[in-house]
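Of the protein chains in this complex, one is absent; all others appear in place.
Note that the chains take the letters A and B in the order they are written out, and that residue 1 is the start of every chain.
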Amino acid sequence: MEIKREKVGSGEEFRTRQLRARDMLRGELEGDDLDKYVEERVIATKLEKALDWARGNALFPATFGLACCAIEMMSIVGSRLDVARFGFEAFRASPRQADLLILSGRVSIKMAPIVRRIYDQMLEPKWVIAMGACSSSTGVFNNYAIVPADKFMPVDVHVPGCPPRPEALMHGILRLRDKIHGDPKLGWRERYGAVGTEEELVENA
Amino acid sequence: MTGVSDYRKQEESITLAPVDAQMDTATGDGEPAEAAGTETELLTLNMGPHHPATHGVLRLLVSLEGEVIHDVKPIVGYVHTGIEKTCEDKPYWKVIPVIERMDYLAYYFNGMAFSAAVETLMNVEVPPRAQYLRVIHMELNRIMSHLVWLGTSALDLGAISMFWYCFRERETILDLFEMSSGQRMHTRYIQVGGVIEDIPPGFETKLRQFLASMPTRADQYAAILDRNEIVLRRLKGVGAVDAETLLNFGVTGPLLRATGNPWDLRKAAPYCSYDHFDFRIPVGTSGDNYDRYRVRLAEIYESVKIIEQALDGLPEGPYITEDRKVALPPRHELATSMEALIHHFKLVTEGFRPPPGEVYYPIEGPRGELGCFVLSDGSGKPARVHMRDPSFVNLQAFPAMVRDSYIADFIATLAMLDPILGGIDR
Partner (left out) sequence: MPDAPGLELIAQDLRDNDPDSVLSTVYFRERGTLIVNPAAIRETLRRLRDSGYGFLASVHGVDYHPEEPRLGVHYELLDMTEVDRLTVKVRLHTEAPEVDTVADMWATADFQEREIYDMFGVIFRGHPDLRRILMPEDYEGFPQRRDFPIGGEPVLFTHNEHEIPRYYE
């Protein structure tokens, strides 16, 4: 790849831009000049979209490691799968400061009310990733002691695996980011044109 | 808040050890003590299950006098998974993936304890190649467990960059695990009778590269932490308990070795051909946190030595027992031999049936004596599987370690204790 070096103007262009900026701030730039200036520098969007873009790119996960999946969650902070390149490395200890709860590990019946309390303590907007098989369904352990997370809290993204590879968790987090950005193609029914195909079950006796 | 919620009612049943002074809870009013004119109030602090420093979901009720700890009550059970009950419902070879998820940093050891217990029950010989492969993977797992411990403990102490260094080495080890079994964690590599598959062609080269680099890396970690003023001040002389008390608490592993007692099942009662290897047991002197840290770091070097010797002396032969009633026959035999087909069918659908009996098999895990008790009633599913987990027993010694120390020392001692909640709660 060739690197081209150019001086930023040779001092004159910069000075011109500076003067134009000063004029604009004073309100002296008018008409076409002003339009062109603004067009070059400003994008127009809806406030919600801008907010969503900002929120999705600055998720603060809460440190919520429960079991084995927590070790793989720690791996994504590690140097091989650097989650910091997406901006999500700031794991907050306090749920009040976090907006993403990664349920990494099995939720036992003793822990479920506590998870719900932590979720309630988080401030809106908040999202939940159920990482691993144990939190989405009961995983390997279909018994008296484990409860799937869907039963007591809303979950946005389920990441399958036991434990999911760190790459899989990254993929899950990025899909959540797409979801936050309001990507309409995200649900599979939308993607494959299957909206309206939900099966209505007839109540059997 | 009007009324007391059920959760609160639940909490009221927890009492600490009787103390002389009345306790002043963090929310309400207590009554001051009536001791000779002084007013002492003890603060009950709940370091709840969700806490960045509790290494998992461990709940600690701490009774504080100022910042000095008066008493600690650990409350566990927040990740209780009913593993032992689940195991009673599954054939023996399906128990292995379930039992591996118990102590989730020592999955080879969990599988090994269970497989060895079943092998003892069934009187099955494990071929020497399988034994050496088991040793290689178990020692790699020991190094990996100590690396995660080191990374997270240094994180607790504030030496945050250690986390990335340790996890970098861990990634190499997980690559090796992925090469040999296809999974990074919970690999179900160790099966009853041997291992599930032989090592692939590039494994030895990659392992030798890793072994060449690991001692240098461990030297680098020692250079960061060993003579660091902050580490010395925080760990030296803190949390020391003598060997007598620890033995009474049933503590084994690096915690016991840090006090000077060189008890290690690999040397005392060798299993799985550990007696073929020449290695030393690192032992501390005073049993404080600094010695625990040094012992675990030194164990990494010893594990590297064991793996080198195992790799050099790796014998040829089958990687799982040839007894077709226990282990699946190789696939090419299914096309030619009727017996192999029948055995394959019976093993996959029903599983093998050990004779009735019960066996307790202890091995040396990274945290201490990991024992597996298997009761067989003659059917294809075990009647009882119990893992004697070292973290569960070591946690009982924790209040003795932190009595009369500060909260900061308490966090450091908890880090050096290396509790793994999956093992504690099972």
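As a convention for this text, contacts are C-beta pairs under 8 Å (C-beta built on N, C-alpha and C of every residue); 3 or more make two chains touch, one makes a residue touch a chain.
Since we're looking at a predicted model, the values are computed, not measured.
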So one chain is hidden, and I want to know which residue out of B:Trp93, B:Trp149 or B:Trp263 touches that hidden chain in the complete assembly. B:Trp263
Residue touching the undisplayed chain, where the options are B:Leu311, B:Leu328 or B:Leu395: B:Leu395
Among the options B:Met179, B:Ile281, B:Leu375 or B:Ile407, the absent chain makes contact with B:Leu375
Taking the entire complex into account, which one of B:Gly48, B:Pro91, B:Pro128 or B:Gly250 touches the absent chain? B:Gly250
What subunit A residues would touch the chain not displayed? 109-110, 137-138, 141-146, 148, 198-199, 201-204
Going by the touch rule given at the top, which residues of subunit B touch the chain that is not shown? 10, 13-14, 76-77, 80, 82, 84-86, 88-89, 120-121, 123, 245, 247-251, 263, 268-269, 357-360, 362, 369, 371, 373, 375, 383-384, 386, 388, 392-393, 395-397, 425-426
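One rule holds in what follows: only the chains that are shown with their structure count from here on.
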Report the inter-centroid distance (CA atoms only) between subunit A and subunit B in whole Å. 34
Seen from subunit A, its contact residues with subunit B in the complex are 63-68, 70-72, 74-75, 77-80, 93, 95, 105-106, 108, 110-111, 113-114, 118, 134, 140-146, 162-163, 165
Which of the residues in subunit B end up touching subunit A in this complex? 7, 48-52, 56-57, 77-83, 85-86, 97-98, 101, 104-105, 148, 152, 163-164, 167-168, 170-171, 184-186, 421-422, 425
